[in-house]
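Pasting in a structure now, in structure tokens, and then I'll have a few things to ask.
Note that one protein chain is taken out, while the other chains of the complex remain in position.
And now, chain A:
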Amino acid sequence: MTTETQKPQRVDGTLTSIGQKKPRIDGTLKLTGGADYAADRNLPNQTWGYPVSSTIAKGRLVALELDEALAMPGVLDIFHHDNFDKLSRSPNDFAAANKVGELRLPFEDNEIYYHGQYIALVVADTFEHARAAARKVRAQYEKSDDQLTDILALDSGQGDLPGEDVPGDASSRGDADSAFESASIQLDQRYSIAHENHSVMEMHASVAQWENDMLTVYESSQGVVFQRNALAKIFGIPQEKVTVISHFIGSGFGSKLFMWPHAVMTSVAARRLGRPVKTVVPRELEYLNTGYRPTSLQRVRLGADDSGKLLSIHHDGCNETSPAGLHDDSVNGATPSMYACDNVAVTNRLVTVNKGTPTSMRAPGEASGAFALETALDELAVKLDMDPLALRHKNFADRDPAADLPWSSNHLKECWDNAAQRFGWNKRNPTPGAMKDGDEIIGYGMATQSWEAMRQHCSARFGFRDDGTLLVACGTQDIGTGTYTIVAQTASEMTGVPIEMIDVRLGDSSLPSGPLSGGSFATATVLPAVSAAMKEALAELKTLATAEGGVFENVDQDSITLRDGRLVSGDNSIEIAELLRQNRIGLVDGEASTKPGDEQDQYSFRSFGAVFVEVRWDPGISRLRVARICSTIDIGRAINPLTATNQVEGSIVMGMGMGLFEQIEYDAHGYPYNNSLADYIVPVNADMPQIEVELLDYPDYLRNEFGARGVGEIGLTGVAAAISNAVYNATGKRIRDMPISIEKLLAS
């Protein structure tokens, strides 16, 4: 390995499947109802669970009155603290692949930590019976009135942020304090992002079944292996005795990465009753019991010289966590890498609130952190009377200043300039309110986008069948992003077998262990394992072909190549399926495991992008709308530009939600006010601006042989900042607390 960044390489045009726009291979199944989602599963003799949840935010459960509910038609049992199985917590270790969403087990004690916490599970013969009985369970509480649900209320507005410092999150280089003090231009501001919820379309559900000592759970999961491992630890049984299946997921956004308590209580109920149990988490409880992006409060201090060169960056973060389980969103993890600056210091704090455990939500940490940093840079540009794009260029980091390593590949400058050119940034008037169109004032804003390009270890199986089809299997998932499709494209590219003949199996923990569908690392992680497994299977085929009496007897195996589903050596060739049939073998396959190598220590891997936003502000009716968003993204090679672009577009819409609408509000009593799809406001079709995404196409071969990084999250980063910056350009109002609601615009 050299320490030089590899030269940009454009796709050379010889690829036939990878890099092509392919519709999702599972699209027909989804459109015709053929895709089996977790809650669609009905097993023989199945029963239904329906949870009962706390209606107070803090206190103690003193008594449950169950008699009326138990006497209701169809009720089989009610599980709660006093009669629940004594279980052990999962070790909750990410590296050991047994991290869970909420560490506390359901019904573990009678303490109430948050509104919505499960206090019982009613199981009945039908969903309606279970729900009706659940509503007849009466709980008595000793209520505490010192609940905390709003970390912003703790903030004094100056100096240190509230909460407990997390020493492990702190990092620094140079002397940020001194550099800030001596900088001629200084900025010291606070920013916040409200509690957001994933609001997945497909509801969380578990269908659990015990057959002898084998547990099978059908779950809507972004991590079947993680859930399998965690259940094995919790029940104290071999992980080989647990199978978690999640063939299709109707969006997860992080809320389905790690197992939530409903899966445990459903599995216990199924074991106790000796019958399968299905629990679909009610929509209103999904907002409380399956994670959320925690409220974050941030302080950013920037010091610069008169030319705009950054001399000092301080980025302090604070986010909510829960008494039921720790979650650290580390909102400033990316900050030290983002810009060339010699003096940088970041710290993080946590505040424990009376809410369920937060979790990763699309671009966790970075989406929040980028909002603060990229808004602060816009404010700095105003102080400098400098173009915000020029300020970014001025501080471009040509290597990763945090790790002090070269980038594996970095085309951020091209992202900035490409997006700016397509957007028409040069038409921007920097004076707030200067661009007008009828009743509306137009504002332009921009921000840098970024997400770490991770890769994990992964196993996969690859097989050739005697009917000419291929089998590719991996215990990862397709959460709607197109993993099935890109695995098939990769298999097709390597073998010449058409995509239609490739049988991709995912979403089953009994398959070779695959990664979480999260962190934007699935593509970069899974495809190398598929490739390695294919090579194993190919070696088997060659052995078969060169065996005594075989078609390539006495041929050097190295001379045999794979082309269009055939083994080829010189002028001779044989269809692989025919080879198998001749040998009366149905399947020749191979398994392989791959992981990143020492390139991890030699390069920094990160994806980049730039996002430009036009807002329209109608001050006469306080109406703010996003009119246009233009983003250029550098993610290495896009295996499938159709699904990759779709990921960026979807992320942008989610960024609009963060910037304009989304927040779960708790009232002064710790009551969640808007935990429903009607009251939690996400963008709808009528809000959609013109969204123009361009993917640069520079394969990153240091990341893997396909040059692919990942694309699931980067599109969200920077969007809220670009919106907020555009709002400033339109209105002169600097809104530092997301979402930018009507009342904030009216108040400022």
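List of remarks:
Methods note: a residue touches a chain if its C-beta (ideal position, glycine included) is under 8 Å from a C-beta of that chain, and two chains touch if they have at least 3 such contacts; residues count from 1.
One rule holds for everything that comes next: contacts and distances are computed from a predicted model.
Entry comment: the absent subunit's protein name, as recorded by UniProt, is "Xanthine dehydrogenase YagS FAD-binding subunit", drawn from "Xanthine dehydrogenase YagS FAD-binding subunit", "Dipeptide transporter membrane component of ABC superfamily", "Acyl carrier protein" or "Peptide/nickel transport system permease protein". Only one of A:306, A:667 or A:705 touches the chain withheld from this view, namely A:667. Screening A:42, A:126 or A:429 for touch with the missing chain picks out A:126. When the omitted chain is restored, the residue from A:184, A:676 or A:690 that touches it is A:676.
Although one chain is not drawn, its touching partners on chain A can still be listed: residues 55, 73-74, 126, 128-129, 131-132, 135, 620-623, 625, 660-661, 665, 667-669, 671, 673-674, 676, 678-679, 681-687, 741-743, 746-747.
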